[in-house]
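Apart from one protein chain that is not included, each protein chain of the complex appears where it belongs.
What follows is chain A.
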Amino acid sequence: MDEWKPNPAVKPHKKRSWYLAWKYKLMNQRALRKLCQTGAVLFLLVTVIVNIKLILDTRRAAYEEEEESAQDYDDEMLNVEVPRHPVNNKKILDVEVYSSRSKVYVAVDGTTVLEDEAREQGRGIHVIVLNQATGHVMAKRVFDTYSPHEDEAMVLFLNMVARGRILIFTIKDEGSFHLKETAKNVLKSLGSQVAPFLSWRDMWTFVGKKGGEVYGEKHAKSPALSTWGDPVLLKTEVHLTSVEDAECHWPDTELNRRRKRFCSKVEGYGSVCSCKDPTPIEFNPDPLKDNKVFDVPVAVIAGNRPNYLYRMLRSLLSAQGVNPQMITVFIDGYYEEPMDVVELFGLSGIQHTPISIKNARVSQHYKASLTATFNLFPDAKFAVVLEEDLDISVDFFSFLSQSIHLLEEDESLYCISAWNDQGYEHTAEDPSLLYRVETMPGLGWVLRKSLYKDELEPKWPTPEKLWDWDMWMRMPEQRKGRECIIPDISRSYHFGIVGLNMNGYFHEAYFKKHKFNTVPNVQLKNVESLRKDNYETEIHRLLGEAEVLDHSKNPCEDSFVPDTEGRVYVMFIRMEQEADFTTWTQLAKCLHIWDLDVRGNHKGLWRLFRKKNHFLVVGVPASPYSSKKPSSVTPIFMEPPAKEEGAAAVPAVAAAEQT
């Protein structure tokens, strides 16, 4: 047994031999082996072919699918992405500034960014603000410092410009006559050597960085009073900084991203762009309880007065009960800056290609805006119409919420307006009091959709008619005897000084002293008494308790009204027929209220306040309230002053404003 040892080699050998045997057997069947091999090769080939075919198939299928989907879902208008301004890697800007009597221009890197050679226009100091990192124009202003107070506006503007911005100044015609010491000092602080000595008809150009270096300054003195200085052309180079240096480092929030976009594009909005502690752009005013106007669309009609729009939207978004989603700003023209303001506040804006000119342009813009508003909010029964040069009272929406049901229910109403034409500082007193008036004041008002859609829109003045939309709306064909509801103290304030029908003098005379409500949550008094019939009862009650004033006295004198408070007084003036406003106009003039046309009347009755007393004026005999006149009283008659040269100009102005 010992001999028999398992040989470790045996097993493999045995296995091997089995394999060999098998191999040998196979070798013996050469033909079969060959067959197998060929079969395998063939099989491989087939696999390869099938593979290739499959790859091709799937690829084609995938391609077709893609094609198809592309055909179905491609935008037909191939929106070729317009490449944005090529990234400017250049670190130096070439700046050219020209100043002369009749022409100014500024060119940055060969591109003209300002050119003004119009006659009788653009007098004064032109200011351009460039972004110090990109070289983009952020603001363009002209201050007519030949005229008074314009230098103050310039100082205000320059103070608002952020540090580091590049400022370019150039004078056209004359810019020194009303350039006061303060303004000169500000220019000096910017690095100007010449500014303190600028004098009559000097030409001047200056380029510098706010709070930094001066890039160049040129000056040409006027040799004599009757002549201008020689034209000057300043050519200089400005070194750009990096984008990071030009931006503030606000925390990265959605609001700040909007702010950043805004502040890198435009200048002159002050603290909204200040790096430290910028002014908020979201206001979150208190919501209104039971807000009936939350779903009423608000159309803001705007032109190219972005600073006005900015102020207006701030006040609007701060009003209690505002619903930003319902606000649409309609911009008349493709102006960028107003749109930037709209986007800053996260509102939606719509631009409108201008149609026609002057008043007709405004009127077409109104029509388009109103139609679009009702298209965008097809559910709305009303629309609030605002303009870009209005401040909105904190209780604007509260006022509307309390009164809007009247507009819905009372067919004899034409509108609700936030503006009282006769509501001046000295003639308005009661924030909770409402009136019915036959005139349509505008300046922040509510329009009923059915009125617009059924009556106004189809016959709105066509572009070739140079009509004011508001004047047209006030015409008897449109108004049809309907009335508007207004508050005693206005819920809007008209701050615009520049405008189509507006200038500084006009504003000072008729708008500056207008009373504006600043009290929140005013509870309106006895709103139901504003309904058509109730109002008559209310007026009769008032006239019943009113004390008749002494008609022998001069109604223009302060002493005409006794020194009391909270009483009701009535006076009677002569008014031969419904359209006889001779005495009223004179009275309005001496009371320093709106006298350019007749506003605020209701059946020959005017209601206002004098010395904190309610003061009623009744036109006799045209007014149905004439019966309240005691027989002993003779209505006061006031004659218009003898016709002067200027008298003819008045109606022209009267036909103006409100836009």
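Quick notes
Going forward, contacts are C-beta pairs under 8 Å (C-beta built on N, C-alpha and C of every residue); 3 or more make two chains touch, one makes a residue touch a chain; residues count from 1.
Here is the rule we use: contacts and distances are computed from a predicted model.
The listed choices are "Ribitol-5-phosphate transferase", "AP-1 complex subunit gamma", "Dynein axonemal intermediate chain 1" or "RAN binding protein 9"; the UniProt protein name belonging to the chain that is not shown reads "Ribitol-5-phosphate transferase". One of A:L114, A:V266, A:V322 or A:A368 touches the chain omitted from the figure, and that residue is A:A368. Among the residues A:V41, A:L56, A:I92 or A:V243, only A:V41 touches the chain that is left out of the figure.
For the options A:L376, A:I497, A:L542 or A:V568, the residue in contact with the chain missing from this view is A:L376.
Checked against the hidden chain, the listed residues A:L32, A:L54, A:I92 or A:C590 yield one contact partner: A:L54.
The chain not displayed touches chain A at residues 23, 33, 36-37, 40-41, 43-44, 47, 50-51, 54, 58, 61, 65-66, 68-70, 72-76, 78-81, 254, 325, 330, 334, 348-353, 355, 368, 371-372, 374-379, 453-454, 458-459, 462.
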